[in-house]
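Heads up, one of the protein chains got dropped from this complex, but the rest are sitting where they should.
Moving on, here comes chain A:
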Amino acid sequence: MTATSSPSTPAAPVVGVLALQGDVREHLAALTGVGAEARPVRRPEELEGVHGLVLPGGESTTISKLATAFGLLEPLRARVRDGLPVYGSCAGMIMLADKILDPRSGQETIGGIDMIVRRNAFGRQNESFEAAVELDGVSGGPVHGVFIRAPWVESLGAGVTALARHEGHPVAVRQGNLLATAFHPELTGDHRVHALFTEMVRRAD
C-alpha cells in the first residue's frame, strides 16, 4: 500500500532565527521573502519544530554568552550534529566555526564547520565596506556584500568549500548542511543567499 500523504518536509519549511541579539528582523523578513515560515528562537524548546536555523549578525561575544546562560548551546550543538541546516552571517559565521583565532575568555561557539575564523579581520568600523562578491552557487551576477567589522576564514578543513573570496580570504563557506558568510545579505534586499539556504533546508528533508 502506498501512503496517501507524505511526512516529508512541507512546501514552506520552518526556519528559525536565533533571536538572542542582532539583526533578527532583517533575517526573518528575508526568509519570509523566499517562502519560508520564519520564526524567532530564544529558548531550547523553540528549537524543536524548526527545519533550519539562521544565526544572525550581531555581537558574537554577546550571542555566545546568552546562548550559554540560557541553556541553548548544547541543544544547538546536538541539532547541528544531527544535520540541521544552519546559515550564519557575520557573527553567525563565527558561531559556526570550530575554532576562533584569539577568542575572548569564555567565548564558546556552536561549531560544525571545520574552520578557524579571525574576528574583525577586515578592521574596525571605519574599515567596514560594501563590495560586489562572486558567490558560487548563486546565479544572476555578484551579490552585494556588506562587510561590517567582518570576520574572514583564516584556514579551512578539507571538507569545507570556499564559495566566495574577498582579497583572497574566504568570506563564504559551506560544509554539508552548514552555510556561512562574513557579509550581511539580510541588509541588502537581495534574497538570493536566503533562497539558496532555504533550498538547502528543503533538500535536507
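The definition used in the following text is that a contact is a pair of C-beta atoms (placed from the backbone, for glycine too) under 8 Å apart; a residue touches a chain by one contact, two chains touch by 3 or more; residues count from 1.
The definition used in the following text is that contacts and distances are computed from a predicted model.
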Choices "Peptide ABC transporter permease", "Acetyl-coenzyme A carboxylase carboxyl transferase subunit beta", "Carbon-monoxide dehydrogenase large subunit" or "Pyridoxal 5'-phosphate synthase subunit PdxS" - which one is the UniProt name of the chain not shown: "Pyridoxal 5'-phosphate synthase subunit PdxS"
Which of A:V15, A:A91, A:V160 or A:M200 contacts the chain that the document leaves out: A:A91
Residue among A:R77, A:K99, A:H144 or A:H169 that touches the chain left out of view: A:H144
Omitted-chain contact residue, chosen from A:G71, A:G157 or A:G189: A:G189
Contact set of chain A toward the excluded chain (per top definition): 19-26, 42, 57-59, 61-62, 65-66, 69-70, 90-91, 104-106, 119-120, 124-132, 142, 144, 146-149, 184, 187-190
